[in-house]
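Yeah, one chain of the complex is gone here, protein chain that is, but the others are all in their spots.
Going by the order they are written in, the chains are A and B; count residues from 1 in each one.
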Amino acid sequence: MNQTVQTDASTGTPVSGKAHSTADLRRIRSNPNHWYPVAWSRELKPGKTIGTRYAGTPIALVRPTEGAIFALEDRCAHRQVPLSKGKVCGQSVQCCYHGWAYGRSGRCIDVPYLGKGKLPNGVRTFPCREQDGLIFIFPGDPDKADTVPLAPRLARVGDPAYKTRSFGREVKCHYSFMHENLMDMNHQFMHMKQMGQMRPRFLGQEREPGLVEARYSFARTGGKQPLGEALIFGERRDASEKFQHRDVMTIRTEYPYQTLRIQTGDEDPVMDLWIVYVPQDAEELTNRTFGLLSVKRPKVPGVLELAWPFLVAFTERIFAEDREIVELEQKAWRELGGDHNVEVFPVINALRGLLAECGIAPAAAANA
Amino acid sequence: MNQTVQTDASTGTPVSGKAHSTADLRRIRSNPNHWYPVAWSRELKPGKTIGTRYAGTPIALVRPTEGAIFALEDRCAHRQVPLSKGKVCGQSVQCCYHGWAYGRSGRCIDVPYLGKGKLPNGVRTFPCREQDGLIFIFPGDPDKADTVPLAPRLARVGDPAYKTRSFGREVKCHYSFMHENLMDMNHQFMHMKQMGQMRPRFLGQEREPGLVEARYSFARTGGKQPLGEALIFGERRDASEKFQHRDVMTIRTEYPYQTLRIQTGDEDPVMDLWIVYVPQDAEELTNRTFGLLSVKRPKVPGVLELAWPFLVAFTERIFAEDREIVELEQKAWRELGGDHNVEVFPVINALRGLLAECGIAPAAAANA
Partner (left out) sequence: MNQTVQTDASTGTPVSGKAHSTADLRRIRSNPNHWYPVAWSRELKPGKTIGTRYAGTPIALVRPTEGAIFALEDRCAHRQVPLSKGKVCGQSVQCCYHGWAYGRSGRCIDVPYLGKGKLPNGVRTFPCREQDGLIFIFPGDPDKADTVPLAPRLARVGDPAYKTRSFGREVKCHYSFMHENLMDMNHQFMHMKQMGQMRPRFLGQEREPGLVEARYSFARTGGKQPLGEALIFGERRDASEKFQHRDVMTIRTEYPYQTLRIQTGDEDPVMDLWIVYVPQDAEELTNRTFGLLSVKRPKVPGVLELAWPFLVAFTERIFAEDREIVELEQKAWRELGGDHNVEVFPVINALRGLLAECGIAPAAAANA
């Protein structure tokens, strides 16, 4: 564990030199003993297979015409070509090259030109689950899959009081940059063109095993409230400080997921976001983002549907700005050969500690 | 030499684990003491020079307006820029940059701004030959060039009973994947869309020094015979097993070349293919394919000419499918950091043994 970061987080003292931690946070691998989404359900049609990826491991997802989906390592045992280029036959998938077939268990069940007694070994499988429009796999120890929970509902998918947007794409950076980006609301500064001038007020933080939480309120200090925001928060006519700060934004990293909720007092949240950043390459320096953004329907029916295209465009612009900046951070990391961040904001140092603690440090051997 | 592969080849026993051979087959370099085509004759006009490549060595081919072609290392001795960007003057080529000139022997014969007595050394040359529309060089020990044979005729080029198509392009994989692809006819499975369902029957193999041969027959088990195939094999109306298996396909790797012939009994082959995969980069992980495909002319004159465009399109589609899959194999090799193939087909293990035996293992020093 990273002593420097812990100390910062506990004392809140800003660091004025370069952080020389024992392990570079951008080299910490994601912990595979969690459920990670690897595709949207809509991407995988019945009777088809698609190829996807987790941290450099290629994965073939298979949806038989009947029965649940399953996930295999996406390399034929024979010549390592992707099984996801093959054909789904009943409860098996047949490699496109020489027709080797693999069942749900990963076992090789047929080589068309070989006696059944001589069949070679099969391929690795992954526990697989489908929930709220996402396909999840458990890339770690399969025996742990059943004991590791996944929230029973992601954002407010399926709740008729909300409308949910799914979004995301590949971002060329380590997942830790994504967590830090969302949790540090001082980066509202960057979205000024989209959101106008907003002053965040930090209300406090929580640190529990596997969890860091930050709470903020906001005051508009200039500029016009954008339509996208008005749709989410409701229109704010009263500019007095007291009313402006009434909404509370709660951002949480519950490893490895992140959530952001906006609510007024004890009311249901007006916005509820669930998001996760799934490493793509073996070095985990790119991630595919899967986000579910639920917005509470206003009292007047149909308003949200009408406004939806504007809300989509608004969130896309925000996401594009965030993507650009985290990719620039990753680029600087490459050029500098490591993490030189000087973090002064205690909750971000707490978050860094969490990510280092829950993730997997590169093996001592790999550093030698 | 690779003991594992030899054993497999001799016993025919399928391997059920990962093949841990002493040297990775995809790291075996091609043996330079053979004749390799590096360009089509039509690419090199009289009085011109073009640049080509063998295993990372750049080669300038020069065709004077009179006299035979010659081949030089494609780097001026002065500043290493390509001589193939220069000018052909009589029996010499002049570098484009400062005008240094080199003769057929590679000797520097002129530096425009230097006394003749002070001329620097020249550049390396390669034995060079032109046959059947291809330009060959001998990249190895020049003293061996005359003793290493090249078949007197490639495919059936020049035989009026045949029409020959030349084809090929760069493929991003080690040449060994190409040899294995063609020789393992169980990969007909992959061409099902193009060829319909064909069941190959393995008839036997030969293994001699420098040579592996596989023989197959085929039965159509479903789908319609495609036009391209009908043109090559003749139309098959009789679907009985007996007649279906009458054509024999013989595939040979006669290092470093490969041939494929289809014939019925003792008749002349209906198809005769000669093909070679010339490494392009120094690591030999890309190759340029040069193929000559000769098809026997049917009795009715003009039919083959009429059908030619369809046959070209058909073979291009087959070649494109093969190219895609071997490039995926190479990609998997890179990701896995080596060859993890589990080969169960004895003739392919014999072929792997041949390629390892005839090629050049990376130097022990280079592995250390």
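Here are some notes:
We take it that contacts are C-beta pairs under 8 Å (C-beta built on N, C-alpha and C of every residue); 3 or more make two chains touch, one makes a residue touch a chain.
These numbers were taken from a predicted model, which means no experiment stands behind them.
When the full complex is taken into account, the listed residue touching the unshown chain is A:P200, out of A:G103, A:G133, A:P200 or A:P362.
Considering B:C89, B:L114 or B:A320, the position touching the chain not shown turns out to be B:L114 (whole complex).
Mapped onto subunit A, contacts with the missing chain fall at residues 14-17, 184, 186-187, 189-190, 200, 202, 325, 328-329, 332-333, 335-336, 340-345.
Hidden from this view is one chain, which touches subunit B at 56, 58, 75, 77-82, 85, 96-99, 111-114, 118, 120-121, 282.
Criterion: only the chains that are shown with their structure count from here on.
Chain geometry summary: the mean Cα position of subunit A and that of subunit B are 47 Å apart.
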